[in-house]
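Only one protein chain is missing from this complex, and each of the others stays in its spot.
Going by the order they are written in, the chains are A and B; count residues from 1 in each one.
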Amino acid sequence: MAKFKGVREAFAAALTDLVVEGKDVYGVFPDSLSAMRAISFGEKYPERYVECGIAEQCAVDVAAGMATTGAIPFVGSYSGFLTMRAGEQMRTFVGYTDLNVKFAGFNAGCMGGEREGVTHQFYEDLAFVSSLPNFKILTPADGNQMYKAVKLAAELKGPVYLRGGSGKEPTVFPEDAPFSLDGITVCKDYGSDAVILSTGHVLDRVIAAADQLKEKGINVTAADINILYGDNPAKILEVMAKTELVVTVEDHNINGGLGSYISRLATENRPVKVKRIALEDYSESGPAKELGDKEGFSPENIAAVVAKCLGK
Amino acid sequence: MSIKKIPMRDGYGKALLELIAANPKVIALDADVAKSTRSIWVKEKFPNNFIDMGIAEQDLVGTAAGLAFGGMMPFTSTYAVFMAGRAWDEIRTTVCYNNLNVKIAGAHAGISVGPDGATHQALEDVAIMRVLPNMTVVVPCDAEETRKATLAGAAINGPFYVRFGREAVPVVTEESTPFELGKARTCREGSDVAVIANGAMLYESLEAAKILAEENISVEVIDLHTVKPIDVDAVVAAAKKCGCVVTAEEHQIFGGMGSAVAECLAQNYPVPQEFIGINDSFGESGQPQELMDAYNLNQSAIVAAVKKVIARK
Partner (left out) sequence: METAALQKIARRVRFEAVRMIYEGKEGHPGPALSCADIVATLYFDVMNINPDEPDWEDRDRFILSKGHGCPIWYATLNERGYLKPKVEHFHLRELGSIFQGHPSMHSGVPGIDMTTGSLGNGIAIGAGMAYAAKVHKKDYYTYVICGDGEMQEGVTWEGVNMAKGRGLDNLVVFVDNNGWQSYKTIEFTIGQNNMADRFRAFGWHTQEINGHDVEQIKAAVLIAKKTPGSPHAIICRTIKGRGLSYMENNNKWHKGVPTEEQWAITQTELGGE
């Protein structure tokens, strides 16, 4: 397993390793090879680098066509250019056909697109992909997890959507930590005053909030949700069962993402209060850290929201 | 007794004619399916207020955005699956991010499109539209409510999505029935369970309530036509009054109105909820009513869900 800085390099490293392992994988890129940090992959395996030009709908269709022959194409680009520009192609020609196409969507969230601004920040993708039958959604929190998620995606049969941010996110998981097949990893277990559920690259902030809360005598559980809308939420429900307050944190619109998923699990299984911390409007340009803080993802704000919900 | 049925799209066409008669800046655009969406009525009566963009949905939305910049009020229409699917990027970044005054109609939505099959059955459009800031999302229950919703969409400044089906559906509202964007409408008072529905499922919910009344189960039925912005007060009040909720919609459960209600309940007043909707599958060809039955979108499914959710109280 190679060393890498963040989710993008991890994606490219895993794709390369999959070729070395003899998998019939391809990188289908709508002018996104460089953004995917996959230039060395393209140079090393020119036949496995399928360049489609700035044409995302074409890239998804090409991947669908390739998958009918047994190939395992990974379409890599910015998450919104895939889910929004080529959304119908993802739905009808990959979802409905249940073809073995994998999508890696980066620049997810305001911190994923950071200084590029709204047109290159994507916080709507989960609402769409979660509504598509047959798709599995993997949201690795850091590079180590992304590497394993890509490997897992190649093993899973059928469409997979991998969500990643800027590639500069902090590493939270140890290199040898597995990518949880239960869809949840408890990172801090200080108590059951609240359960804070995180998805993707806000995890370091959630863990920091849990630590801050502990200092104030509020003992929470902080966990990473890495599979959204999965077939088996039993472990997630198990963690939710120990508390009367769940707080969700995600760099995504407040509708249709993690918070929506957890809200449904709550009302359908055990009605419990769910407070959602997420984006409620379009964001703006800015460096990831400052932007994330401004949008409510600072550990201080997360801790304050939890404390307020508990009346403390 | 036979029930009067009218396709909701007739309400859309009627509203367009009323709007254009009053305001020549209203213009209808379609992508080669004007006959189906009823925007053809505009072409017939006000040919200068109609553009057929051909089979080019992204172009449809892009041109509408340009017209809005130019001071027009464009109403775009095509099948919901192609509108929300193929033109989502344009709707998000060009229309919603710029908060443009573009109105969008998703026609032939839901599984009741029937024989055309899965490629033409939009089951995700509400999820897709609901996640966009600045967007208003309305799912009316009959032709008259579609007419009122379309008129109400014209009265607000900003992006607006109205969704309707293909089939003739029972008439459940009259001209005098009140309609206010963003305000849920209580259609029937009850106390044991609140059934929150929209689209064609509202009629089914009202029928289910009658069946349940015979078993002494008192059902409140709420028409949640505006999915976004959601009427938090009405949803919470219903939950407080009844203690449990069933949502019913002709759309994927993930991301649709039921999910919006779950978010609202979980955040404000968590109570047990059961979900009637498409359960994470694609549709198929068939006659509309056959499909509604095959996918559990009918009165008996609502009756069963009500009993289940009451048992969870």
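Throughout what follows, contacts are C-beta pairs under 8 Å (C-beta built on N, C-alpha and C of every residue); 3 or more make two chains touch, one makes a residue touch a chain.
All of these numbers come straight from a predicted model, not from anything done at the bench.
Colleague: Which shown chains does the hidden chain touch?
Modeller: Result: the unshown chain touches A, B.
Colleague: Which residue among A:V50, A:A104 or A:L245 touches the omitted chain?
Modeller: Result: among the candidates, A:V50 touches the missing chain.
Colleague: With the full complex in mind, choose from B:T94, B:T119 or B:Q299 the residue touching the hidden chain.
Modeller: Of the candidates B:T94, B:T119 or B:Q299, B:T119 is in touch with the missing chain.
Colleague: For the chain that's not shown, point to the residue among A:F4, A:F41, A:F81 or A:Y96 touching it.
Modeller: A:Y96
Colleague: Among the options B:A168, B:I211, B:V232 or B:A294, which residue touches the chain absent from this view?
Modeller: From the options B:A168, B:I211, B:V232 or B:A294, the contact with the absent chain belongs to B:A294.
Colleague: Contact with the hidden chain only, please: which chain B residues?
Modeller: Touching the missing chain: residues 32-35, 40, 52-59, 81-82, 85-86, 114-120, 284-287, 290-291, 294.
Colleague: Give me the chain A residues in contact with the hidden chain, please.
Modeller: 26, 47-48, 50-53, 55, 57-58, 61-71, 73, 88-89, 92-93, 96-98
By our rule, only the chains that are shown with their structure count from here on.
Colleague: Go ahead and note the Å separation of the Cα centroids belonging to chain A and chain B.
Modeller: About 30 Å, centre to centre.
Colleague: Taking the complex as given, what residues does chain A use to touch chain B?
Modeller: 57, 80-81, 83-85, 87-88, 91-92, 95-96, 118-119, 123-124, 127-128, 130-134, 229, 246, 253-257, 259-264, 266-268, 271-276, 280-282
Colleague: Give every residue of chain B touching chain A within the complex, in rising order.
Modeller: For this pair, the touching residues of chain B are 81-82, 84-86, 88-89, 92-93, 97, 118-119, 123-124, 127-128, 130-133, 228, 245, 252-256, 258-263, 265-267, 270-275, 280-282.
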